[in-house]
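Contents: one structure, followed by commentary.
All protein chains but one are shown at their positions in the complex.
Going in written order, the chains are labelled A and B, and every chain counts its residues from 1.
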Amino acid sequence: MTLTNYLVLSGILFSIGAATVLLRRNAIIVFMGVELMLNATNLALVTFSRLHGDLTGQVMAFFVMVVAAAEVVVGLAIIVSIFRTRKSASVDDINLLKS
Amino acid sequence: MDVNSLAPLLVAVPLASAAVLLLLGRRSDRWGHWLGLLASTAAFVVGALLLVELLGRPADDRSIRVHLFDWISAGRFDLSAGLLVDPLSLTFVLLVTFVGSLIHLYSVAYMAHDAARRRFFAYLNLFIAAMLILVLADSYLLLFVGWEGVGLASYLLIGFWNHHTPYAVAAKKAFVANRVGDIGLLVALMLMFATFGSVDFASVSAGIDGGLASTATLTATGLMLLLAACGKSAQFPLQSWLGDAMAGPTPVSALIHAATMVTAGVYLIVRSAPVFEGAPTAQLVVTVVGAITLVFGAVVGCAKDDIKKALAASTMSQIGYMVLAAGLGPVGYAFAIFHLVTHGFFKAGMFLGAGSVMHGMDDQTDMRRFGALRKYMVITWVTFGLGWLAILGVPPFSGFWSKDKIIESAFVVPEGAGEWRAWLFGAVALIGAGITAFYMSRLFFMTFHGSKRWTKDADGHEPHPHESPALMTIPMIVLAIGSVGLGFVLQLGGGFTTWLEPVTGHVEHHEPVLPVLVIQVVTLLAVAIGLVLAWRQYASLPVPETAPEGSALTRAARVDLYQDAVNDAVLVEPGRHLTRSLVYGDRTAVDGTFTGLGRLTVGIGELVRRLQTGYARQYAATMLLGLVVLAVVVLAPRI
Partner (left out) sequence: MTPSTAETVLFWVLAPIMVLAASGLLFARKAVHAALCVITVMISLAFLYVAQEAPFLGVVQVVVYTGAVMMLFLFVLMLVGVDASDSLVETLKAQRWVGWLGALGLGVVLVGVVGRATYPSAVGLAEANAPGNPTGVARIIFGQHVFGLEVVGALLVTAALGALVLTHRQRLKPLVKQPERAAARVAAGARLTPLPAPGVYARHNAMDVPALDPDGRPIEDSVPRVLRIRGQEAGTAEYRADTYRRAVTAVLAERGTPATDAEVDAALGTVEDDPRPAAAPPGTTTGPTADIDLGGGSTRTETER
């Protein structure tokens, strides 16, 4: 086994996360898909940091985590406020930009 | 006063008068006609002064170019606008201004009851100015300016009473027929520019002498010039407008469509002598056209009951004579111009007489409603009769001297051509003289002789034919005097021919195929036969008040030998089809392109709009697909 395995796993997780975003309607599950994608990226970063022997990859992964946390906060707040007005958590119901 | 300052006055004075009369409008109504008359007379005086000046010079010094201003300067093409005062142009100047002034005088009384008299005089002056530009121009381009100007004046004057729609339509017809001819002049201009690099008479003549142009080019140019002349002079095939042009007031018919404008074509042909002499084929075509028109006009004239239309047909025929003479080459040029001058007098005189008759008969023109007017309108009868005798060619009246010379020249075999031409054209001219005698006598007898066939008008009034006022009879008398004596005077000692020689070139006298005396006798015989036939039919026998059925030829002649039908079929209908198809093409192709572009854009927009579903997941899918494609595109070469 080489470090490439980690990278392949990261790619697979990323794709599954992308599929979740595209195929699920519940806003919270979509958001979780996004989180999964971020995590897959983190895994890749850590692997590359190990590959190159440079801790900068881990630093980047750390920052990604922090930003992801902030993003989750705001995103969930939005979902909650939308839910309050529309009583629905489906992403498809927010289609007012339909032309 | 030298030529250089006098010559521009010829054009400037009538033009300024026209401008004043048009700009001042109704404020000049009370005195406008006098100003017009004054302007025309002043032009005549200037012309006379110029004649004196020219006569004082030796014969080879009589061609004076007066430079007016530098007109076009474009690269290698330099054209200056100038006037060419030489015997030919001066002849025309005198004819136009003299006859024109007389007609101005006549119009003062003729149009006295018309509220738009001042406008009439403005247009008349405009015509005089344009005609003078035409004959005085020193280049084809300036001639064209005058050419268009007289066309415009003719249009304005024919349609003077344009509240009556048929008159406006007649004006339009005249203008359009002229336009067809103008194409010829334009093409000729272009050919000249292409061949000689210049369009003034001197350069063209020098260029032809220098052999710059091939015979083919000269033939083409000549034919185009002939086309232009046909349009302006109402020759076959562009003759259909002259009869309708009689819708204008009679002074207009007298001035423009008898004496001056219609002769512009002859002027053009004679002026372009160098071109035609280099293209014998074109000359032959000119002669043929003249011959055809001669006969055409005569035949049509025999069947017309409208006095003015009959006179118009006569004009057409007489100009046919002039064109025939001009086509004969140097032999005939001088006689063409001679006949032009004499014809100007007697035809204008007869038109004024016809106007006088109409004036006395409540503006009727149907000759079948006239008859026995000689007792009531003596002066008119006398002056008209003198013009009639002149046009018949009875010696010693003017027409005899000019027309006979043309018939003689027609019988001359041209250089390098077959004898058949002399016989053919000579015979045609001779027979034409006979027919002319017939229909002109018919006109004369139907109007002035025979029995009264007058009708009551719509209000039940009987016409009271009376002599016209002095202002109308004086010009008629003067013109009659000209019809009588001018021909004799001018031909004394070959004076007129010699006078024109600087322009037409000296011509050796050629013998016609028949002796001159024989020709003269046979001509007079034909004239006598025509006269007697007309006397028998229209003076001694009663004239039916409604036109009888007549033979097929008569019926055809009544409708101008189907010229309108032919024009319609050949020109108007195809033109209409062309216009319609062009409009259709424009609408579908051009408009279609733009509308189509618009619709295409909208259609594409409609398609693209479907991408905007409002669903975030579909947008996300689009993004993902784009990302995948991008990744493949970027990374694929590297793998």
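Going forward, contacts are C-beta pairs under 8 Å (C-beta built on N, C-alpha and C of every residue); 3 or more make two chains touch, one makes a residue touch a chain.
Every value quoted in this text rests on a predicted model; they were computed, and no experiment measured them.
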Legend entry - Contacts of chain A with the absent chain, listed as residue ranges: 1-20, 22-26, 28-29, 31-33, 35-36, 39, 42-43, 46-47, 49-56, 58-59, 61-63, 65-74, 76-81, 83-84, 89-90, 92
Legend entry - Footprint left on chain B by the chain that the document does not show: 613, 615, 617-618, 621, 624-625, 627-628, 631-632, 635, 639
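We take it that only the chains that are shown with their structure count from here on.
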Inset, instruction - Spell out the residues on chain B that touch chain A in their complex, using ranges where they run on. - result: 609, 612-617, 620-621, 624
Legend entry - chain B-touching residues of chain A, taken from the complex the two chains share: 18, 21-23, 25, 30, 91-92, 94-99
